[in-house]
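One structure is given here, and the rest of the page talks about it.
The complex appears here without one of its protein chains, the remainder shown in place.
Coming up: chain A.
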Amino acid sequence: MLLNALPMRACAPARSALEFTRLFATATPSSEVSSTSSQPEPNTHFRITLRRSAISLPANIKGTLVALGIHRRMQTVYHRHTPDIAGKILRVKELVEVENVPESAVRTKLEQRIERKAPRGYIVARSKFGQLDI
């Protein structure tokens, strides 16, 4: 029942419970990922975010965004450092924001969505259905 589920979501959970759910709900993506080892990981990818829309700009600009795999504003894509990607970024340099990130910071679309998700606010202490995963 939806009505039964609502108060559960609204009630403030214990602090430790929140932190626990955060463990698998949201891993914060950091721009400067510092590895635990002494030497920092080399940057291998471009993190490209579309900040400005290409609406009513020439078709070659819109096509460049399609080639980069971007189809909406604020979408983030990752591309390996290659000269052709660098050229594409520079073609749309007024529209995008670019960062150099190491391999470990690369996220797929699904991973980005999971990281965006808010923590549920509760944890399942036990279930009569046994050990169900999430």
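Note that contacts are C-beta pairs under 8 Å (C-beta built on N, C-alpha and C of every residue); 3 or more make two chains touch, one makes a residue touch a chain; residues count from 1.
Assume contacts and distances are computed from a predicted model.
A chain of this complex does not appear here, and its UniProt-recorded name among "Large ribosomal subunit protein mL60", "Autophagy-related protein 101", "DNA replication complex GINS protein PSF3" or "E2 ubiquitin-conjugating enzyme" is "Large ribosomal subunit protein mL60". Touching the omitted chain from chain A are residues 43, 46, 51-52, 54, 56-57, 81-87, 89-91, 93-100.
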